[in-house]
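One protein chain omitted, others in place.
Let's look at subunit A:
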Amino acid sequence: MAAVQETVDQVKSIDVSEYKYGFVSDIESEKAPKGLNEDIVRFISAKKNEPEWLTEWRLEAFRRWQTMESPDWSRVKHPPIDYQDLHYFSAPKGTSGPKSLDEVDPELLRTYEKLGIPLREQEILAGVEPSSRVAVDAVFDSVSVATTFKAELAKSGVIFCPISEAVHSHPELVKKYLGSVVPVTDNYYATLNSAVFSDGSFVYIPPGVRCPMELSTYFRINDTKTGQFERTLIIADKGSYVSYLEGCTAPMRDENQLHAAVVELVALEDAEIKYSTVQNWYPGDAEGRGGIYNFVTKRGDCREARAKISWTQVETGSAITWKYPSCILRGDDSRGEFYSIAISNGMQQVDSGTKMVHLGKNTTSRIISKGIAAGRSDNTYRGLVSAHRKATNARNFTNCDSLLIGELCGAHTVPYIEAKTATAVFEHEATTSKISEDQLFYCRQRGLSGEEATALIVNGFVRDVLQQLPMEFAVEAQKLIAISLEGSVG
């Protein structure tokens, strides 16, 4: 209740053309020259002191990438990207290995404070209330500059660090699992990421360990013409559990910024991974100028029996979203879940959904997708549910609901269903609705303004998915929903 009110207040306090996180912090960064070639790939690898196998891995990806073409099957439209006009490496100066927060550029800390991520406070607070601890591996542009709670996590054997660090500290794990879920050759953007990935998070949960806190990463794109290529790798060993939160904001820019991340999850026997995302990157101005291109490959592998992977996402930002967090249900009795809220307003384009690939016996999956289109935006759900010949008794339930606000937006549902075993049971439900004049008038007659009424109705529409989010994220998500729909009424 309070959250709804809060969202509304927030909407009111924001000017239509003013993006809340549209500030640029003033930190010198060390850049690679513009453009992409083998030398740049080597430069990135050398900057990070990477072992030779990884340099070769990157180069192989780069060579592969040169033979590939960008995908054109989705509903999104954008001018061709000039990959030679981007920087592929940028690191804040003097951040090579801060030993504590005191060594971090105060300007950087202030930036985080503006974003509402007071690292210091979180560290202090955590000592007071262990139940609500959130560990943050903050990625500022391309390099992780501060990692909190590391010691605490180490006690239970959990490894949570920048992937660039894991390459050195746990090379055997990185070598074993990197690219094992999203192969180097997977798709145009994933291959590009493999060649030039900057940094990201690495998580390993040892057998039987329940990670003692929610792990969290805040990404932020902050440098002109810097492509952002995160690489995240999470491994949950047998019988372990981890919940990982990812939240994003970016400053305002006039030029489109490319973001091509790769996230790989591996769940072994009886392990469970819950991965939640709240994404509110700059969506562009009212005419659709600027804004982030979010071309992300996220995939989880339920590699062994009874593994479970659950994706929850709240997508409100970016000019273009191209994203299909997927589950490979390889282990028998494994389970995949996908809960999504995708909101588009203004000129935003969203083509998002999931893939549930049933390979093992008795595998189950569940998809709940809520798409909300306002303004002149286009919102597409694209999902694949497939059952392999050997996936006997595979079950899927899919529910795709679309809500239209106004007359100029579009919502599309494109489900692909392939069952190669007669024992599979796949259910698909889909609805498309509009916020009706009757609903709006009814709410307004009770005293709510048009915007309050819309926020309330939309929050009701997405309730099933919001309930899947960890509490602190659910509140933030509710705020975001209202902010991103601002100006869509009336």
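By our rule, contacts are C-beta pairs under 8 Å (C-beta built on N, C-alpha and C of every residue); 3 or more make two chains touch, one makes a residue touch a chain; residues count from 1.
Just so it is clear, contacts and distances are computed from a predicted model.
You can't see one chain of this complex, but its UniProt record names it "Fe-S cluster assembly ATPase SufC", from the set "Fe-S cluster assembly ATPase SufC", "Integral membrane protein", "ABC transporter permease" or "Xanthine dehydrogenase YagS FAD-binding subunit".
Contact with the chain that does not appear here is found for just one residue of A:Asp351, A:Glu452 or A:Glu476, A:Glu452. Within the whole complex, the absent chain has one touching residue among A:Arg63, A:Lys176, A:Lys420 or A:Arg463, and that is A:Arg463.
Across A:Glu52, A:Asp82, A:Glu172 or A:Glu437, the single residue that touches the chain missing here is A:Glu437. In the full complex, subunit A touches the hidden chain at residues 1, 4-5, 436-439, 441-450, 452, 456-457, 459-464.
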